[in-house]
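Only one protein chain is missing; all other protein chains are in place.
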Amino acid sequence: MATKAFAIIAGVGPGTGASVARRFAKSYSVVLLSRNPANFEPVVQEINSSGGHAVGISTDLSDSTSVKNAFEKISQQFADSALAAAVFNPAGGFVKKPFLELTEEEFAGGLDGQAKGGFNLAKNALPLLLQAKGLGYPPTLIFTGATASLKGSATFAAFASGKFALRALAQSLAREFGPQGVHVSHVIIDGVIDIPRTKGYQFEHPDAKLSPEAIADQYWHIHTQPRTTFAFEIDLRPYVEKW
Amino acid sequence: MATKAFAIIAGVGPGTGASVARRFAKSYSVVLLSRNPANFEPVVQEINSSGGHAVGISTDLSDSTSVKNAFEKISQQFADSALAAAVFNPAGGFVKKPFLELTEEEFAGGLDGQAKGGFNLAKNALPLLLQAKGLGYPPTLIFTGATASLKGSATFAAFASGKFALRALAQSLAREFGPQGVHVSHVIIDGVIDIPRTKGYQFEHPDAKLSPEAIADQYWHIHTQPRTTFAFEIDLRPYVEKW
Amino acid sequence: MATKAFAIIAGVGPGTGASVARRFAKSYSVVLLSRNPANFEPVVQEINSSGGHAVGISTDLSDSTSVKNAFEKISQQFADSALAAAVFNPAGGFVKKPFLELTEEEFAGGLDGQAKGGFNLAKNALPLLLQAKGLGYPPTLIFTGATASLKGSATFAAFASGKFALRALAQSLAREFGPQGVHVSHVIIDGVIDIPRTKGYQFEHPDAKLSPEAIADQYWHIHTQPRTTFAFEIDLRPYVEKW
Partner (left out) sequence: MATKAFAIIAGVGPGTGASVARRFAKSYSVVLLSRNPANFEPVVQEINSSGGHAVGISTDLSDSTSVKNAFEKISQQFADSALAAAVFNPAGGFVKKPFLELTEEEFAGGLDGQAKGGFNLAKNALPLLLQAKGLGYPPTLIFTGATASLKGSATFAAFASGKFALRALAQSLAREFGPQGVHVSHVIIDGVIDIPRTKGYQFEHPDAKLSPEAIADQYWHIHTQPRTTFAFEIDLRPYVEKW
């Protein structure tokens, strides 16, 4: 690839976001966005110390001003580079509660953390993706979904509302920007991801948790698809998952 | 029925809401909620002057304080009456725009008008519905969906996000409150409704628009289902509709 | 209604089929089709002895010649009458088995009992339904689905394949014949129906089984919908059902 290119990973903790960042860092500079710098700093250091190029920017994805400020910094630092991919991998808005105990703020948190966060990233990333012609792969915008993207389970009203809304956004963007050459995709993560926080989860089988590296490989594969053959939606789950 | 009962219709304009109010007013007192009193006043007068009992309360469904105030008035006026049914039939949040022209406020409007409005109604109505045992029919909470509940079309990002989120909420409530005897349902209106605002819409066939009265009959039929046999989701469309 | 009208209930045992027959017999002559006359005879007698008009014809729904013969008899007996509704409520093809133990005949039985049966009924009934203009309600063709219409569970390969195929057929017919004024609908029965065969099924709640009468009421309601406002798909389940 002649053009210099970078990717943005919005929502980075120790799980999928970090693995996606590492995977895309093999080919691109990567920008990691997360509210808490402690979430991206180890990954940024790891990538930079192993020959890659990573930058972290503290960003509240559900706050449009914060996202706008992050993109201003990005535009300065990557002025001569094209945005090859943006991945929305939000942590926010998860709550599991009987509905009558769910507060207004908690319900709004599901919508803000997922739908508004996705809106904010798309709003700022799409103009850059639309300009990113001529790279090796079509410019790509990937949203991370969950079981709750397809099913509103009891006590999941807040999280499922946010995840359903995010899926609607992804569908609408795929239909509008696909014909303009941008690959918009939605990946449904159906199961528990193997990250430090879930180390204690007990399952009958030792390998019953999704691998963040395998998720990242799937995201990268989506990015490499030619525009004749775009995947919109993919579900990923452990082999022993009930569904 | 020995017990006095009433129904709440949240979101009343000249279309579905008014017809649902008229239909439920044949059996119950009805409370009509709408931001603009001009929307419910003609229906309230019509019902009261034809032997029914209707009350209108100006309410902003997307504002939790406004909805709470409305329910305080309702509790006073219907202190000796049971809530038989609540219908969420929101007008708010519709916008159709290329995504890059969609403002943050317009996108939030889809979520507020649909998802937060549904949350506010459910939050206040469910405690009353849970107490409404012993009526002729199971207490019922119906949400009005749309084509955009199932499909995020290009340029519908805001509306579809709100409608997807509302469907998630409805599913979650059906799974939590069904086993407690409350019938939660979601009706997908797939087509143009025959109301004054759509009079000018031209179709090849003269009867290509949904009848608000037939929609209201369906809502009433849902309400009459015994708890052994609850419908959750129904799609309604004109016979000539492409889908 | 000036015109004399009749309905066909294809697939009649002691459950849904019998209740649908009784419900439609309140307004129409009814023809009951079932392979084993023992399945329809008690219902035919009951309807005829209580002032209705019912006829039973022994028919193998999965056998096109048998269905054709039944319709020849019907055409003779109801020469001056219009077909108002046909309901496909098949019993055939259910088997639950580990896939490697499933025989070729059992798998074919799911397709034959459901998909080919539905094809045979539709093929013979649609020409009559298309002529049945001018009745009080639009001519109607209803297919009975199941949980397995939407989900292919482990060990349900045969039944789910048949039920998925039947749903595809129903969708295709709704889209082709809806614009010609025929109401095609698909009802998903998600749970155990309260019939003699399931009397022994133990549930935590005494009323955890679907009522055949309530299902029949829903079928009748579908039939009464005006063509401006057709329901295609409805799911019915007991209030305590997990889904």
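Here the chain labels run A, B and C in written order, and each chain numbers its own residues starting at 1.
FYI, contacts are C-beta pairs under 8 Å (C-beta built on N, C-alpha and C of every residue); 3 or more make two chains touch, one makes a residue touch a chain.
Keep in mind it's a predicted model, so treat the numbers as computed, not measured.
The missing chain, though absent from the view, touches A, C when the full complex is examined. What subunit A contributes to its contact with the hidden chain is residues 138, 175, 178-179, 181, 183, 194, 207-211, 214-215, 217-218, 221, 224-241, 243. Against the chain not displayed here, subunit C makes contact via residues 64, 98-100, 104, 107-108, 111, 115-116, 119-120, 122-123, 126-127, 148, 151-157, 160-173, 175-177.
Methods note: only the chains that are shown with their structure count from here on.
Grouping the chains by touch while subunit B is set aside gives A | C. A straight line joining the Cα centres of subunit A and subunit B is 34 Å long.
Subunit B and subunit C have CA centres that are 31 Å apart.
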